[in-house]
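For reference, the structure discussed in these notes is given below.
Every protein chain but one is kept in place in this view of the complex.
Our next item is chain A:
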């Protein structure tokens, strides 16, 4: 394990060059700091709260010049101290590095750095010079020694990384503060441009995302999290009609030869996202889809009152605009296998099959039910056909939905809309434990879904194969275990009956049986999912990559789209370089995450409370009867107001390394 030579962190200094060997309490764990990538030692690390030098021959002036260069590049330019301070400090450090001292001496640099940290508007300016200030205050002799060398200082290797809690929380690493800034700036098309750098389905994500970003939002420390999803939907919906932002083929700066073909299996969010990025890289991409429409779970698993089909399809159509092809009605396992794909000339394959088969509860009577029993996903398929008008399903009487996830909520709310008199939602844990999005839980409750937490099905009651009810057992929470979690256990003798006409088990999903065959040569996990290397999404078969639900189990749209991007990057590397490569920013994130370096602590200066804008929503009584979209887009004025709430919690982290940090194949 590496050791610190000297450093400054959270206001405290350490200098082990003097023989002292102890570090102040609360300093970052240094495990993982030895090497940035294989054989490339980290010489110094600079963060938002200080810096750590591992190799005492590191040139501080150059290291801080790099940090301030990033700050100057990324400064939004709104507030005075950061806009001007960052470039002035950078230029002064660069002058010193070139042994041509400029007009600003070290005291001048300190004055400007302090002005930045004390008075900048956002986290970027307030934190970028903290480490520099620490060095100039506590290690000034080292800096002066570098200056005294009276020759140009060596330029060092390394990388700088700017992020924010919301960016880190987002599986797709969307630059959230940047797109919110563009709304403030009056340029929503630029906001959409930021999102489109990561995935094509912005309006879809703006409607159904589970919002990891908002859970990480530091604005919650003042009042409420910024309505990031609401704003995403606003910028996406803003681009409709004649003036919509258009995708054109000239986006593809380097089209590849016609034989550079990639097959994407599954037109869900993972497949569409992967195809989108491959197309932008110049590949020729076909998406093979078992159904007759694009969107995967977003099309069949999310009801239209949350995600209208025209919105989804306007986004999946981007694939066509970029020259990609959808081949519908092509089911893997039935119509083709992986060998056939390679035989057809595809150079690589992305598997985005999804998890299409509902998990069964494994209780008595379940397998004997001939009608009135559905898994969550099979029911949502019925809902889809009902709305599409291809097959009407009318419900009546009581419906019991088992499960506490988003699929369960979707089933319950859809059942109301299809005529159920009462919809009961049964869940084995407490309401607080439900994994569904809290806003979905609240919407279901408002619309009249009756919640029954701490109940678990034990038997399906049947009459001539028809479901007539379900036997349930009450559950209770167990004591907190060693990991701090509370389980549940059945309460003996608490069995009870609940009559119903329809029982929907929305407790999980798995890959469609028969889709993956042994001859495909792709290993599966014990859950029946495709086994992948989490770093590059490669499967056990060379040239085959996988992502989304079929690789990770049922998960979110945003995870699937993030996988699509990651796989596109790996496929590009694999086809261009013959191997997948190191992702420097991914590694930097892992470093920040594992050491908890991205602090969620709060700036001490108070901030005015301004509560968030909410989507205009219809009355629940009206809502529960309709499949049209129940939320409207916010107005321009509301969008400006909401965008102003973002605190821009940017932070810059940089490393100085022994050797250059490798990048993957060059991207268009």
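The rule we apply is simple: a contact is a pair of C-beta atoms (placed from the backbone, for glycine too) under 8 Å apart; a residue touches a chain by one contact, two chains touch by 3 or more; residues count from 1.
Following the convention adopted for this analysis, contacts and distances are computed from a predicted model.
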Name of the absent chain as recorded in UniProt (options "Iron-sulfur cluster-binding protein", "Acyl carrier protein", "Ferredoxin hydrogenase gamma subunit" or "Cell division protein FtsX"): "Ferredoxin hydrogenase gamma subunit"
Residue in contact with the excluded chain [from A:96, A:139 or A:247]: A:247
Given A:118, A:144, A:310 or A:367, the one touching the chain that is not displayed: A:118
Full-complex contact with the absent chain, from A:6, A:283, A:346 or A:583: A:583
Contact partner of the left-out chain, one of A:10, A:168, A:224 or A:385: A:224
Chain not shown, touching residues in chain A: 72-81, 83-88, 103, 108, 111-112, 115, 118-121, 162, 175, 178, 184-187, 189-190, 192-194, 196-198, 223-224, 242-248, 250-251, 565, 569, 583, 585-586, 604-609, 611, 636-637, 640, 664, 667
